[in-house]
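This part shows chain A:
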Amino acid sequence: MGDGTILIDVDGVSKSFGDLRAVDQVSFQVAEGQIFGIAGPNGSGKSTLFNIVTGIPFRPDSGKVRFAGREIQGLRGHEIAQAGLARTFQRETSFDSLSVFENALLGVTYGLGQRGAAARRDAVAEALAFTGFSDADFDLPAAALSVYQRKCLMLASALAMQPRMLLLDEPASSLTRPEIETTITLIRQIAARGVTILLIEHVLALLLTLSEHLLVLNQGQILAEGTPDEVVKNPLVIEAYLGRRKQAAA
Partner candidate 1 sequence: MTAPAEGVPAAAAPEGGSLTLEVEGLVSGYGRVTILHGVSLDMQAGHNIGLFGPNGHGKTTLLRTVSGLLRARSGRVRFQGRDITNAKPRQIVALGLIHVAQGNQIFPDLTIQEALKLGAYTPRARAAEAANQERIYEIFPRLKERRRQQIRTLSGGERQMASIGVGLMGDPKALILDEPTLGLAPRIKEELAAAIRTISDAGMPLVVVEQDVEFLMELTDQLYMINHGEVAAQIRPGEQIDHEEIMAMYFGTGGNVGETVL
Partner candidate 2 sequence: DDKVVKIGVLAALTGPNAADGQETVRGVQMAVEEANAAGGIAGYTFEVVEGDVKDHSAGAVTSAVERLLADEDVHFMLTGYASLTNFEIETMAEAEMPYMLAATSQQTRDIIAPDPDKYWCCWSLTPSFDAYETDVTPFVEALAKAGKIDLPNKTVAIVSSDNAYSKTISEGMKKKFTDSGWTITVDELVPFGEVSDWRPIISKIRQNPPDLVINTDYIPGNAATFLNQFLEDPTNSLVFLQYAPSVPEFVELTGEKSTGIVYNLLGGVIDSPKWPRGPELLKKFEDKYGTKSGAYGVGLYEMTNIYFDALQKVGDPTDHEAIGKAIGETDKKVAEGRLKFDPKTHLAIQGDDYIPITFFQIQSGNRVLISPTQFATGDFQLPPWMTKK
């Protein structure tokens, strides 16, 4: 699907906490429309990478991030979001004192979404329907949702922003198989709309199925990169991340 043009170009970004280099000189490029997977052992710096790319809650210590030809590493979090990068969080989050509808509405209002109340409402309704909510759910308080629904809502509000790029942090963690299946289909459909996707996941069923290109981090540095098939065969990756049996399975 990707037409090859580079949408985001991450160039040697680093982030340290004290003497811990959580992300260390990481560079990669993602083509428009691509689904780009990021894997790596726990604490290898995946979420931190998301954090510094989106500027939430902090910026990189060094390095550049070029998004659609524009340097964004200096921008504030909300500016980056408005530039078209929408992210989800590893722990399912929501605005608990707002309704499902309002949660998604915020995405439209402050993202790239349409102007005009009517258009906004339709966009929200569309995004919610797309992620599997029925009209009946719109007035539910977000606090009352189950784990899976929260993940969906988080996705809906991200989509409502009409982003050019979507950063998903472990969308499948703690989901059941059927739910994982649905999520896979969902992400495929999003990509089909031409939205570029950056994907962190430990559930290989989802990661390996979806990723067109896979990046493996270890200790904040790039350990391996390539197509999923190449990467899962890479002994370094097996050693650091997959472990013996998974590799056999893969």
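Note that in this section contacts are C-beta pairs under 8 Å (C-beta built on N, C-alpha and C of every residue); 3 or more make two chains touch, one makes a residue touch a chain; residues count from 1.
A word on the picks: all candidates are chains of the complex that A comes from, given by their letters.
Not measured: the values here are computed from a predicted model.
Peer 1: For chain A, which of the options 1 or 2 is its touching partner in this complex?
Peer 2: The touching one is 1.
Peer 1: Tell me, which parts of chain A touch candidate 1 in their complex?
Peer 2: 17, 39-43, 47, 90-91, 146-148, 170, 173-182, 184, 202, 204-205, 209, 240-246, 249-250
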